[in-house]
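Up next, chain A:
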Amino acid sequence: MSNRYAAAIEAEGLVRVFKKGPRAVDGIDLQVAPGEVYGFLGPNGAGKSTTVHMLTTLLPPTEGTARVAGFDIVHQGAEVRTAIGAALQEAALDPFLTGREHMRFQAALHGLPRGERRQRGDELLERLGLSDAADRKVGGYSGGMKRRLDLALALVHEPRILFLDEPTTGLDPQSRTALWEEVQRLVADRGVTVFLTTQYLEEADVLARRIGIIDNGQIVAEGTTYELKAQIGQPSVEAIPAEAEDLARLTAVLERFGEPVPGTPRGATVRLSGGEATLADVVRALDAEDLQVEHLQLHQPTLNDVFLAKTGRSLEGARQEEEQAREEPTERVAA
Partner candidate 1 sequence: MSVALTLQVGTVARRSILRTLRQPAMVVPALIFPMLLLAINSGGLDSATNLPGFPTDSYLTFALALTFLQGTMFAAMSAGTNVATDIETGFFNRLSLTPLRRVALLVGQLSGVIVLALLQATTFLVVGLSAGASLEAGPLGIPVIVALSLLTTLGFGSLGAFVALRTGSGETVQGLFPLMFAALFLSSMALPRNLIEIDWFRTVATWNPVSYMLEGIRSLLIDGWNGEALALGFLASGGLAVIALAAAASALKTRMVRA
Partner candidate 2 sequence: MSARGIRSVVLGVAWRNLHSFFSNPALFVPAMIFPLFFFTAFAGGLSRIENVPGFNFPPGYTAFEYAFVLLQASAFGGVFTGFAVARDFESGFARRMLMAAPSRRALIAGYALSGLVRALFTIGVVTTVAFLAGMKLHGDGLELVGLYTLALLVNFSAVLFGTGVAMRLRTFQAAPAMQVPVFLTLFLAPVYVPLGLLAGWVHAAAKLNPLTVVLEAERGFIAGDPAKAGLAFGLLAGIGALFILWALRSLRSAEQATV
């Protein structure tokens, strides 16, 4: 059976209906190119994990077709599983086995020769920073260590395609960054295709080249992060005058550069019709009017803005991230 394929993953009209339950996945079409990192972004209950379970052959679809590594997920399941690795939502480890025993176990199940099992296991443990803990029972590992071991297990048979289902949920920022770096290394060094599901905007932004936004079992938007944000429009600029009585004049100046949008009541916010490049013109115009500003900030559209525009709701992860961002604003420019 041929395994030459144009797309690493392709799905057409994928549907999954649970007994007496909802249509968890309601007609998914997607294509992921070899070596690409594809981000599947959506809130809890959107259908991300169900999609992953179907693509990894753990769950048969109710309707539709899909091919992974060129093999049909329904009729060529064994071939699919040989080509893929998966780190699913639960770390799924045995607390009574050590890290090293997990690696040997997984390697043996994949049929690696005995000598190669040890070598491969040790190499992956080293790469993921688990060598020191390798002979400790996994029950004593931290959350970050468990996730790294989970990733190592998914890689033991050198799969061409890697499925990561919310791989950093519950991890501290340091562990999360470490995992991202490993994924990026896999893609850069080995050309692994990665299908990543996440509810974190930053994760999708950092890792994925293309993103599919899923809600209620359907893809509501798809494209590169740049394309998706561009769909929403241009960035906005927000300014607060140093003197409150200058608000009207400041507003008039800003409105020369774009349409007003809702923002802070102490200042004015407009969407820049000329894009980011006109920010310098805004500053020059304010200066020409001798207007002192206390605060000037450029807001780029976020993926949450994309989700909000498509669904009328915010992503849950986005709310938390935005709250954090409000405490540490970026790109502040003081005129």
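Keep this in mind: a residue touches a chain if its C-beta (ideal position, glycine included) is under 8 Å from a C-beta of that chain, and two chains touch if they have at least 3 such contacts; residues count from 1.
These made the cut because all candidates are chains of the complex that A comes from, given by their letters.
All values derive from a computational prediction rather than experimental measurement.
Any copy counted, the candidate of 1 or 2 that touches chain A in this complex is 1. The part of chain A that touches candidate 1 in the complex is made up of residues 56-60, 73-78, 80-82, 84-86, 88-94, 96-97, 101, 105-106, 108-111, 137, 153.
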